[in-house]
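Sharing a structure here in structure tokens format.
A single protein chain has been omitted; all remaining protein chains appear in their positions.
As written, the chain order gives the labels A, B, C and D, with residue 1 at the start of each chain.
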Amino acid sequence: MIYVLLVFWIISGILAIQARKLIRIIVYLAIFSTISAVCFFVFGAPDVSMAEVAVSSFSTVFLIVCFEKYFTLVTEVTKDPPHKEKLSKRARKFILPACFTAAIALLFVYFLPDGTVNTYLRDLYLYRFRLDVGGENAATSIYLGYRVYDTLFEALMLLISVVSVAHMSWRAETDETDAHFAGVTKSDTVDVYTIRILCPAMLIFGVYLILNGHISPGGGFQGGVAIASFFICRYLIYDVYDVRFGKIMIFEKMTFATLIILAVLFVFLGVYIQLPQLRIPYLLAMNMLIAMKVAFGFIIIFYRYIAFERR
Amino acid sequence: MLPYFVIAPILIAIFLYAFSSNKAAKTIAILAQFILTAFSIRLFFQAREGELITNIGNYESIMGIILRADTISAVFVALTAISFLIAALYSYSENEGKLFWFLIFIWQGLLIGIFLTRDLFNIFVLVEVAAVVVAVLIMYNRDNRSMYDGMFYLMTGIIAMQFYLFGLGYVYRLTGALDMEVAAQVLSEIDRSSQILPYALIITGIGLKCAILPLFSWLPKAHGSPSAPTCVSALLSGVHIKSGIYLYMRVQPLFPAIDASEFFLVVGIITGITGFVLAMSQSDIKLLLAYSTISQVGLIMASLSISGEYAQVGALYQAFNHSLFKASLFMCAGILSKVYGTRNVDDIRGVIRRFPVIGAAMIMAILGITGAPLFNGSISKYFIMYGTTWYVTWLLMIVNLGTIIVFVRFSTMLFGRYDDVKEDSALLRRMQKMDTDVHRRDETVAPRNYSESVPKNKQFVIIVLGLVCLAGGIFGSQFITFLWGIEVSVETAGYLEKVAIFAGSVAVGILLYRYVVAKNVLLRKLRGIDFGFRGTCAALGGFFAAVLIVLGFFAK
Amino acid sequence: MFAVWILLAFMFLYIIRTVQGPTIWDRLLGMSLISVKVIILIVAYASFSNRGYLLDYALIYALFGFISLIFIAFFILDRTRGNK
Amino acid sequence: MNFEIVELFAIAMFFISLFGLITSKGVIKGIISMITMEIAVVMFFLSIGFQTGILPPIGRDVGDNVADPLPQALMITAIIIGVAVTAVNMTMLIALSRQFKTTEWDILKKKKME
Partner (left out) sequence: MELLGNIVIVIGLVFMAFGALGLYKFKDFYLRLLVLAKIDTVGAITFMVGIIIRHGFSFFSLKVLLIIVLFLILNPLTAHIIARAAYLSIEGIDEESDDGTGGR
């Protein structure tokens, strides 16, 4: 079963890379992410799979918003040459790189190392994680306990990306509400009504994911993305524009600082050894902070993209 | 205690961003830099007495992330802190916003993190974040060219780190560990054929970060991007490139069965030669310095692979020195390009007459980088060449000769007359170019009397750097002993021989520059050489294949 | 387990439709059908392995897939209108 | 030779992405290929120690056939880094297309000197 899925995966990947029209790229990329998420699922990694789904949905949104701006901006495009080309030219363009990469891939496969897996660390983690960190989800307890130092930098990465998106994009000083992007008319159509019903469901689901992060798949990141998607839906329906970037950005930074301080207090200073009863609250708090941070970050990025190039 | 060296700058950065105004940010930043420098020097003294190890969270075995500070990493940490302090002092007189300081502090934290960590995946995360931070800093002024440069830097860097991550996966599968030392122990019991592929993957990723031969295209773009703030360029060439070299040094002992030193000796020397040839052909000051960095990186890589007695120490000292004089040179270049309103080497003349302080600092830095006697470059080059085979010595001397030619070209700026007529025409040209000029953000037209008003803090910083170059030369061997705890001594006879060689090569260099290089059309054509994005991706694949072939089929 | 193979076969058919679909709307249709199949696949998998928490995944998938789909639809609609 | 078949798929996808990067005419294809490359690496990591019918490392009654939790924790990090980088890249893409009116590598290279 997994092999069939992997073949699909490769096919959709090739499609995504070779596609010429931007909308096809988006569709193929979405399918690619979907199938890879299912593969991760079959590999026994529901957390990663969920993160991948969340990420794929958001990168689809980013890609769409960006490509929309891109269309209006790019004027110079070299036309694709006509199909009848000389073989030598086509060879230079396509066959040569293909042979090159194929040769490297063959070399790669020739030197493949021994396939036996050293399970030392795996067994150690599976044996110890309930004792050391608590919770039922081993991946989460590594993510928030043993390797929380990495997680801090990963949150920092999101923060930097938010800062850089805000720095690189620019917008008019006074932007009023305009319904340019979201093609939804404000009439009471079926879809607007239904999405309105779904929005709270999304919020509730996000909160559920956050609170259950340590015992079932999910966690801060996934829940945060769900909450951020609530705001995207809100944008789609109401087309509101009332986001105060400055305040949210400072608030996001503060969330991150709290995250660091909490991790330092609890893990770095070794409080978790003396106070084992605080372990589950710690996991919950971390998940919540990460979710807040991720949600703020994605909201800022999304609204920046929408506002980008608006004059 | 070690993680706080990484976390403190990040917290300071957030504090600056969230609470301070643009004006107060500068003062707070410099204060914080002083404190950080003090602490990292203290860390250095502690590390001299014995390796410091922090197991984050005190988890059992290697379940957590382990940080360590031995003498090598402690020296690099101290170097990072000092360089950032210097850069902060330098840009005190410029009105960068608080976002700039925010990014600078985060960058510092990440670099210190790279130098301290022992965990392979942690390195991946830190390098990725650092790549984004640097890309944003390069594009800080948001003009056309730096956009392209930043994009190029970011994308190639991320692709290279995917190679690294792939190799990391193999290491994890083979050893069941992410910690470097434990992984090295386990790998020493695994046969060599399994180690080749992970090694090649990891070294491809790190090779791009070091800018060795086929993978250097990003470096002149990133380091020489004209509108990037000067202190960012200085820090990139000064400290950031050292993180790549540091990782290279750390990855070698990870695979005990693999000895790639000959391959990297060749690659390093070719990189050195290519670097100076391309540097000679440039006319932009910043680009010239950036290509010279490539040449120096090649020299350091080659000397790390030499099996000589003191070659390793020499390479370390060279890396240390390089960050001093290259930072100084970049800062001088920043001042000069601002004062003269041009970045063309041929248009700038008479620096000594107009700005004696800057001129003196530049002379000291140039003497340092070319390896003149009594300056720090000579000591490190002496130890690199100590006891090597003759052909390596000759090749290294060729690289040094190339460096001398490059800096003869550079030092033409010092002499000559810069008359007012020329200045007027230059100003006029600049004003015509205003629309596309890169400096449009931070200045309108340079005031004529700017020459007398180079800010005091900048003068102070570069003169201090120049004096450190001199001091590093005079007390060379004591300095090495102090930094890395290795007893070395300079033999007078050998050193005098080197002095003679230096004098000879300076003569040859000046002659060559006069009659061959100065008006060479061929070199002008080389200026445009650029792999482009696709070329760099293909070069990544090609380098990877080359490492595989050399290690798999030729070396035993 | 037999059902899973049939579902996979359906997915293959849908992918072909997505690739050859004459209009962009056919592609979107194929995409949404694939995501429905994926959800059913996950429910089946959870049922076989008898693990309730895996169903959360199906829920989140349904929601996120829906969001990206409606976004694409609105986007294309908007573009084709704007070109007028 | 002893290897897992799943691994080969990940390697194939990795090199297909590399091919896409080498032949990319403009920035967009580069970004898309980068995304696929990242997912290929993630796929490789998760395939470490794969057996059919493997179970996620959640809950108490997991038995012997459990997936390795460490690559999962690492890969969540890698995926988030990937999406952050994609967001930055997309911003740069728009900024580039605004300033240069094109995003093809060749034209960009010529134009950047102006």
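Observations
Note that in this section contacts are C-beta pairs under 8 Å (C-beta built on N, C-alpha and C of every residue); 3 or more make two chains touch, one makes a residue touch a chain.
For clarity, every value in this text was computed on a predicted model and none was experimentally measured.
Only one of the listed residues, D:17, D:72, D:89 or D:103, touches the absent chain: D:103. By the touch criterion stated above, the residues of chain A touching the omitted chain are 20-25, 70-71, 74, 76-78, 80, 183, 189-191, 194-195, 197-198, 201.
Of the residues in chain C, those that touch the hidden partner chain are 3, 6-7, 10, 13-14, 17, 22-26, 28-29, 32-33, 36, 39-40, 43-44, 46-47, 50, 52, 55-56, 58-59, 62-63, 66, 69-70, 73-74, 76-77, 79-81, 83-84.
Everything that follows uses one rule, which is that only the chains that are shown with their structure count from here on.
For the criterion of most C-beta pairs in contact, the winning chain pair is A-D. Chain geometry summary: the mean Cα position of chain B and that of chain C are 49 Å apart. Distance from the chain A centre to the chain B centre is 33 Å, each centre being the mean of its Cα atoms.
Counting partners per residue, chain B has 121, 125, 128-129, 132, 135-136, 139, 142, 173, 178, 538, 541 as the residues that reach two or more other chains.
Multi-chain contact residues of chain A (touching two or more other chains) are listed as 46, 97, 100-101, 104, 108, 112, 114-115, 117, 119, 121-122, 125, 147, 150, 154, 157, 160-161, 164, 168, 215-217.
The set of touching chain pairs reads A-B, A-C, A-D, B-D, C-D, using the touch definition from the header.
Chain D makes touch with chain B in their complex at residues 14, 18, 21-24, 27, 30-31, 34, 37-38, 41, 44-45, 48-49, 70-71, 74, 77-78, 81, 84-85, 88-89, 92-93, 95-96, 99-100, 105-106, 108-109, 111-114.
Only residues 2-3, 6-7, 9-10, 13-14, 16-18, 22, 25, 29, 32-33, 36, 39-40, 43-48, 51-52, 55, 58-59, 62-63, 66, 69-70, 73-78, 93-94, 97-98, 100-102, 104-105, 108-109, 112, 114-117, 119, 121-122, 125-126, 129, 136-143, 147, 150-151, 154, 157-158, 160-161, 164-165, 168-169, 215-217, 221, 301, 304-305, 308-309 of chain A touch chain D when the two sit together in their complex. Listing the residues of chain D that touch chain C in their complex gives 53, 55-56, 58-59.
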